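Please read through the structure below; I'll follow up with questions.
Missing here is one protein chain; the remaining ones are kept as they sit in the complex.
Should a chain be cited, it is by its letter among A and B, assigned in written order, with residues numbered from 1 in that chain.
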Amino acid sequence: MRIDCPLCGARDRREFYYQGAAVALNRPAPDAGVEAWDDYVHLRDNPAGETRDLWHHEAGCGAWLVVTRDTVSHAVSRVELATDVKGAMA
Amino acid sequence: MRVAGKGLVNRDKSVTFRFDGVSYTGFEGDTVASALLANGITLMGRSFKYHRPRGVLTAGSEEPNAMVTVGEGAGAEPNVRATVQEIYEGLMVRSQNAWPSLDFDVMAVNDLAAPFLGAGFYYKTFMWPKRFWEAIYEPVIRKAAGLGALSGKHNEDTYEKAFAFCDLLVIGAGPAGLMAALAAGRAGVDVILCDEDMQVGGRLLAESGAVGHLSGADWAASVMAELEAMANVRVMTRTTVTGAYDGGTFGALERVNQHTGKRGGGAPLECFWRIAAKRSVLAAGALERPIAFQNNDRPGVMTAGAVRAYLNRWGVSPGEKVTVFGNNDDAHRTALDLAAAGVHVAALIDSRQGITVEAASFPVIVGAQVCNAAGRKALESVTVRTSAGEQSIQTDCLAVSGGWNPTVHLTCHMNGRPTWREDIQAFVPTAGSIPDMAVAGACDGVFSTLGCLKDGLRAGQEAAEALGKRVVAVDLPVADDAAYALEPLWAVAGKGRAWLDFQNDVSVKDIKQAAVENFRSVEHMKRYTTQGMATDQGKNSNVMALAVLADATGRGIPETGTTTFRPPYGPVAIAAMGAGAQGHGFAPERFTTSHKRSVERGAPMIEAGLWYRPSYFPKAGETTWRQSCDREVGYVRKAVGVCDVSTLGKIDIQGPDAAELLDFVYTNLFSTLQVGRVRYGLMLREDGTVMDDGTCARLGETHYVMTTTTAAAGAVMRHLEFVTQCLHPEWQVAFTSVTEQWAQFAVAGPKARELLNGVLAQPVDGESFPFMGCGPVEVAGVQGRLFRISFSGEHAYEVAVPSRYGASLFDLLLEHAERMGGGAYGMEALNVLRIEKGFITHAEIDGRRTAFDIGAARMISAKKDCVGKTMAARAGLMDEMRPQMVGIKPVDAAAVLSAGAHLYECGAAQVNGNGLGHVTSVGYSPDLGLQIGIAFVARGAARHGDVVRFVDAVRGLETDVEVCAPVFVDPEGGRVRG
Partner (left out) sequence: MGELKAVSACAGLVPVCIGSVTVDGMDLECMTSLSPFGDALALDGALKKAHGVGWPQAGQALGDATVRVIWFGRNEAVLIGPEADQGLGDVAAVVDLSDAWAAVSVEGAGTVDVLARLVPVDLRAAAFGEGQTVRTQLGHLGASITKLGPERFMILVFRSMAATLIHDLKQAMAGVASRG
């Protein structure tokens, strides 16, 4: 598997640390309530198809990336800097 | 026997090798198989299960029978295919799976018991009694069955791993692959061309037909010469592409020195390549399939294409009187080539009716089938059945062709399923199975030489175009373009065992038995019969087996489907995949600046993550580690000890929002910390569990330096990156790991200040450096940092200098310490010192502990949000029945404690679910004169003074311990402030 890091270019999977769903970007407010926090910390979809993950280019530039990929074909369709994605959410 | 005037081997260079201890001579370019056949040896192995005598079936890497062990001693390599192993001077080869000898194998009695050993035999027979399986059945079966065995010794051979990159990977250098590489190469594409053979050409090396005005082999050599002259093309021979993976990644095994005697001196035996390619062309060719009939496994029965290869490429006829049997036109070539070379052809038998063979100088029997073979260790005759009846033909070699199967394997590695083509009675790759891969030539069901050349040219040009290159014209040479015609014939009807999978001894009967027992799915059939397993992975037998299964279950072949081909295409030694990871290559070794001196002082080094740290520093006269440890604890409690603490993570944090970041990642406040002061901090994961702890010093208004535990340094760094990139990219803050910039030493004990003042330019006192103070200092002429922090409960400091001075400072500090009745202390003493004070490490915060559990709930500031705060407040994480951190000490002062032990109420049943908690750390406290420990006990904070039962079932320890506060020394904390 290769991930096309926006800063470093296409790199072997070994350089990346896998975190999990990009849901982690949407941290609820402290008072958002039990359900929102449970969703945020524990509940994850398990799609057969498109999924958005957070990967850390740990052995490369150190950027956190939002990787859109297909869990069936394994095709990676989009790789974005997490700072850009989070910035656009603000 | 060699045939005069035939073959590509170098007859000017003879090579001597040994097979089962006997010396044989071949020529440069020979494989073990071709050289043995040239010497008249046809018996090369014994089968897996029945120990039937077997000869060579093929002339390539798909060989199921002729498996040999190469080399001797520790590095002897089993299960090498004799058809792949090239001979070299001094090569030692042994046959396998036969005892006492290949010629007389005792285990061949299995063959007589065959009626009882069919499909599912083991599953049905060895069910009971249950305990017999491990004790009797399995050892006996393992001894009897199997292929070659490893030496069991450490393999000293060198293996290598490497990475390669290209725009276009061409897999296979037959006519299609060569044309594809040529077309792409001329267009300027960055190409890698791989072929598993020792030279390029593929089938062209085995055929007599011409390409243009050259022989096939010469044409291949001419293309090779042109490719090698191109800077943008890399040709890798003896390199098998073993797997296709996500994102254009391929695995490939290069046999670097398997064909030479070169060993040692860093010369790799094999190299495992990871190739990243933008596009690929699969031109892997096709594999010929046999036809099943009774005793079709006799040595001397081989595929028709293999016989042709031995004749045309190696100048060897596998027999003196050869018979050819096939269901297709291609088989005719074998008879014609043999006859033209002067080899006696006993007959050509074609299963089809109405076939004529032009210019045949041998008997042609059409509408006929070979239904039996005779001769146990070597073929003596075959029985041919026609509508007129059966006749016997004396022959010592039978060349069989049931048609050709495109080598679709790689296209299935990403879950692709091949497509059945009725016209060629074979599976071909399904387009798009591997992204950006094109398939060309025989691999795609194109079987004429001209067709392959054309198809390869197309694939090469299309790839060049897709890669943005201008296509350059390549002339298509004239070559054979005969149509491929066949009528399906999988198994000849009749009694006896007709073999499908030679390597696993699976017969037509076994497949039918599987169908009868309702193992109708091809995947179930495979597992029930073992068809398609082992080194050849069904390369010869898969299509035949599923055709038989289809027939037995009344379905068509496409409906029956195929099993899944998975990587690797051919066997890959684990040593090759793990190359470089033995010994020092297993993991990075991180050495502190004091490492050399510690080792010189005899300190046993222990691993702490990747770091190596001294356990203790033995002194003359000390016979146990405990003596050293007790002495070192004494240094710190009574005088002064010095310990290298550089391995703790150090992160420099700067920026206008540095304080905000720290307030968010630590449970407690850091924005309120004064410049020049240090504070202990606790970090949680977002789920409320403790992630790490450590101190953080404020060096300036917007400048902090955080320390992490040695173990969590990487994880904390990643966490900080996460927080600042994924949660708060708006914060203006930067952090940099400075773990390696600073060599840092703890100087601890009542005489710590006295020692430091001996090395600092400006002496420190309680005012300039109070407890938890920090600041820049000059140490022996070097700018450093001083932190007054303590992990021992004693008056202590940590002094840091740039790493280049670390070794020197360590020496200097030890010199001073030793003069003052102190000295160096290692991890064992450090551990005792911190247990005596109840300071935690990751033995305590093991990923299940909350701030509440470790008695630090009040460290979660109410004034602000922080990572983990919300979830840490969940009722379940604050439940008083949770195991809470306590100290333990044995009621009997002489009792031995151990970490990992469980705690129960005295008198309670010591069973799972009944425990109170467990012990995380123990050590011997010289001060108290007994072993002490840290443990987690349900409702522990309220149970100080209670006696509970300590049980270590693993080490057989059991004793009563008293629960107490987890501070054993100086509970008021006066010393640290003194």
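Annotations
Heads up, the rule we're going with is that contacts are C-beta pairs under 8 Å (C-beta built on N, C-alpha and C of every residue); 3 or more make two chains touch, one makes a residue touch a chain.
In this text the structure is predicted, and so the values were computed from the model without any measurement.
Of the listed residues B:95, B:296, B:592 or B:707, the one in contact with the hidden chain in the full complex is B:592. Touching the missing chain, out of B:580, B:775, B:855 or B:900, is residue B:580. For chain A, the list of residues touching the undisplayed chain reads 7-9, 11-12, 14-15, 57-63. Those residues of chain B that touch the chain absent from the view are 158, 160-165, 190, 256, 262, 265-268, 271, 274, 276, 580, 584-585, 587-593, 610-611, 652, 654-656, 725, 732-742, 758-759, 779-782, 801-809, 812.
By definition in this document, only the chains that are shown with their structure count from here on.
In terms of their C-alpha centroids, the spacing between chain A and chain B amounts to 27 Å.
Interface residues of chain A facing chain B in the complex, by the touch rule stated above, are 1-3, 10, 12-13, 17, 19, 24-25, 27-28, 30, 37, 40-42, 54, 56, 58, 62-64, 73-76, 81-83, 86-87, 90. Of all residues in chain B, only 163, 245-249, 274, 276, 414, 435, 686-687, 714, 718, 721-722, 725-727, 729-730, 865, 869-871 touch chain A in the complex they form.
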